[in-house]
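Shown here: the complex without one of its protein chains, the others still in place.
Entry: chain A
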Amino acid sequence: MTGNLAMKQCHRFSDNLSRRQMLTASGCGFGAVAFQAFAQQIAAAAGNADSVHHPAKAKRVIFLFMHGGVSQVDSFDPKPKLSEFDGQDLPFKGLDNLDVALKHRAGNGKVLDTTWKFKQHGESGAWISELWPHLAKHADDLCFIKSMHTRGTSHGQAVAMIHTGNDNLLRPSVGAWVSYGLGTENENLPAFVSITPPAGHGGTRNFGSAFLPAQHQATTLGHSASKADDATIEYLQNHGVDKSDQQRQLALLQQMNQRHYSQTKDAQVDGVIQSYEMAFRMQGVAPELIDISGESKATREQYGVDQKETAEFAHRCLLARRFSEAGVRFVQVSTRYVWDQHSNLVAGHTKNALSVDQPIAALLADLKQRGLMDDTLVVWGTEFGRTPVVQGKNGRDHNPAGFTVWLSGAGVKPGYSHGATDDFGYYAVENKVHMHDLHATILHLLGIDHERLTYRYAGRDFRLTDVYGEVVNEILS
């Protein structure tokens, strides 16, 4: 069998699996060693994985998810009209299904000016507000998309959209698709790791594999409300036995399994044997990755690990770099669900930006310094933006019609800005980029054609972008 054929099995198995295909399948994602009989062809597949459909620019992705909805007009998308119209009626109609108070009141809502000063940064002259002083130093590394739009005016829908490309039905997460498409780079580790994933708004569905085989779901460390200090992989260690005892136990187990295998010659038995080998190896590797105590003082300072305000997200970003460096294809880092400033915008956004700004800037610098930026794509995103009109006295409502994300690293134009919202930052109007388009672009950078990465389930070929999505060619370097 050729590598290509093996590839096909990796990418095209259906729910009509033969036993043999199933066995093969269980090897594709999680360390290409589950079945000796197929090890060779799967290894070939892993070798091909870097160029699935076309040469890849990025080998791996770090996705920084700001949960709750970051305000674009207070961060990266300055609009002088907000100051001009502050306190006056918005001169056009906003979205339906927003602020209940607006629904019952005449008018389009009152414009709210931003509190933060904007300045241009870097050679590229990127506009960044004073909320993001550390990130501003990396202005020339960032590629903004200021014309994002998505589906869903409430968090549940929009959070599901950014993670799975669907606002209603259960679908595989972006990371699961990447795992399914590319497999893992490090046979001791899974391909998709989610650090402190969001607990609400769909919870596990945001990092799940849905109908894709289970090994493509994220291996998670804690959840968004937990302390990064305590975040670990479930059942990774048995604190009741010492290592040598467990090794002895494993030896007996594998001896019994080997006997069983020699009696039955059943590949399933061999699969079990391999899974124990791999688990034992992972037990050896993962705890070291999770333990950041070996990081230098300089690095800790750079990220802000020991500062109260930044400690938590710094730790999360540091874990992201470590897993990414170790070859995990898709690492997601999430904030807590804190960005949803319907009120207290000034205090809330100040605090939230303070907690992530320095760690994110440090992550970019660290990746660059280690040479990882050349083949790592960093994506910073949020489920939707916020309205230019006020909610209450000092708040903004959800805005899926126009918001900003940025990318950095492998394959994207540095110091570039794409698309625009209207004069008030409400609707994306120029070079609009839908969430599906962002997904298509991420896959493209990984060498995957989003229209060809499919999985047959319930009689139909599914893909991340459903029937939508176009690669945003303009931002590709």
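In this section, contacts are C-beta pairs under 8 Å (C-beta built on N, C-alpha and C of every residue); 3 or more make two chains touch, one makes a residue touch a chain; residues count from 1.
Going forward, contacts and distances are computed from a predicted model.
This complex has a chain not shown, and the name its UniProt record holds, of "ABC transporter permease", "Spore gernimation protein", "tRNA 2-thiouridine synthesizing protein D" or "Xanthan lyase", is "Xanthan lyase". Contact with the undisplayed chain is limited, among A:D89, A:D229, A:D266 or A:E288, to A:D266. Contact with the chain not shown here comes from a single listed residue; of A:S75, A:Q215, A:T310 or A:S408, that residue is A:Q215.
Between the chain not shown and the residues A:P133, A:G200, A:G327 or A:G415, the one that touches is A:G200.
Considering the full assembly, A:Q283 is the residue among A:Q283, A:T299, A:T350 or A:T454 that touches the omitted chain. Along chain A, the points of touch with the absent chain fall at residues 15-20, 22-23, 25-26, 30-31, 34, 96-97, 100, 153-157, 159-160, 167-170, 197, 199-205, 208, 210-211, 213-215, 219-220, 222-226, 234-238, 240, 245-246, 248-250, 252-253, 255-257, 259-261, 264-269, 271-276, 278-280, 282-283, 343-344, 347, 392-393, 429-432, 434, 456, 458-460, 467, 470.
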